[in-house]
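With one protein chain held back, the other chains of the complex are shown just where they sit.
== chain A ==
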Amino acid sequence: MEYIQKCFYSSTNWNQYNSYSTFLETSKQILDFPVPSGFNLNVSAKNAEYSYSSVSLSQFGELAGSFSYLYSSIDLAPSYSDSKSASLQSIIEGYRLLSPPKNPTYDKRPALLYGKMYLPSQFLEGMLVKRLSENSQLLVKFINTPKLNKLSNTTTIMNLSYQRQSAKSAQEFVFSTNEALFGLRYIYNLGAPTSSMDSSLFSVGCELWCATQSLAPGMSTGIRYSTHLTSSGKPLTMTLVMNPLLGSIESTYAIKTNILSTFVSKYSFNIYSYESDLSLGCHLWRLNASSKPAPDYNFNKLEEIEQKRLVENFKHIKPSKLMLDNNSTTQFVNRHETSDFKSSLKCSTSLSKKQVSLLWEGKFKDWLLSTGVKMDYKDQGLRNVGYGLDLQYSS
């Protein structure tokens, strides 16, 4: 579901990451990634040009399953690919390479419909994404549980969110029927719009929440700076999020040290209770044995003819062309996008929660495998909290 939603956004030129809701995406993906529990099997297929379906089976104590259907009013073919041909970096969430925000342009008003039925519980979840105008869209999510017997009761929760974005800023208005929650998210990109060569981004954002039924307020503000190292093109992101109501400060620092590894650290501190926590995480990739990354050019190791050719080229170089083509940043991004990855390993730990999580994701034949384990080392000795295996196939 998330993958298709991503495809939908990318093919409709909607920048999903130009929003305060995805402000901490990188650190969330590497520090708080979900670990599968039990055994899950998911087979999805593209039925027709505009519709997708998926069947899943899960075994965790009892056998359960679900059917889901997706309908998109536009063809997602350019960005959608099945599990055989899809590259791992397009499926696995990891370090979020932020592209400079642009004004969304799309002349059609596409819609995405999604529904999922859980069995045997007969729970229903659904989603609707509708582009309202060039720079705004509506996202509706709802869940419903039926009344099957005397013990169960129906629950219906609907979330409405209206999103608007431009290169400079993005707003989101949220309403949830659960406890009548109102929310506002706002992000402002300083200095935007920037030229495509400048890859750094400085954003300020905040969110405000109020559940009117229980009078539960909440708010947070944050700043984020994301850039690439000029020498090597390695991207890094720093965020600082404060919650003035509860006095908590969270700072994260994430750096992709090379194509194959990302490291994230998060430090949180509460100024009222002096409680602090340090979380560390890393994300490692493995390349397919057949395709090693192109080695860094080392001038002295080249053949004599090539050296001459390079020198010859160098003489005719135009500085502006160099900025565009030979930019270390774009090189890094391109290399990341074209590498043929085989598997990835995520690992994270937190000092106050005293938990270690491990997640391995990779491809086996045409299947997408992900398996993980969560361990607890609170009172002497490791204790298993959860583990599982996910199998996914799509065509």
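Keep in mind that, in the parts below, contacts are C-beta pairs under 8 Å (C-beta built on N, C-alpha and C of every residue); 3 or more make two chains touch, one makes a residue touch a chain; residues count from 1.
The criterion applied here is as follows: contacts and distances are computed from a predicted model.
The listed options are "F-ATPase protein 6", "Mitochondrial distribution and morphology protein 34", "CHL4 family chromosome segregation protein" or "CDC45-like protein", and the UniProt record of the chain not shown names that protein "Mitochondrial distribution and morphology protein 34". Across the entire complex, the residue among A:Val55, A:Ala216 or A:Val311 in touch with the chain not shown is A:Ala216.
Within the complete assembly, A:Lys141 is the residue of A:Lys141, A:Lys168, A:Arg286 or A:Lys342 that touches the hidden chain.
Screening A:Gln16, A:Asn135 or A:Ser176 for touch with the missing chain picks out A:Ser176. Residue in contact with the omitted chain (choice from A:Gln137, A:Gln165 or A:Ser248): A:Ser248. If you put the missing chain back, the residues of chain A touching it would be 20-21, 23-24, 37-38, 58, 60-61, 64, 118, 121, 123, 125, 141-143, 145, 151-155, 157, 159, 174, 176, 178-179, 181, 183, 185, 205, 207, 209, 211, 214, 216-220, 222, 241-243, 246-248, 250, 268, 270, 272-273, 275.
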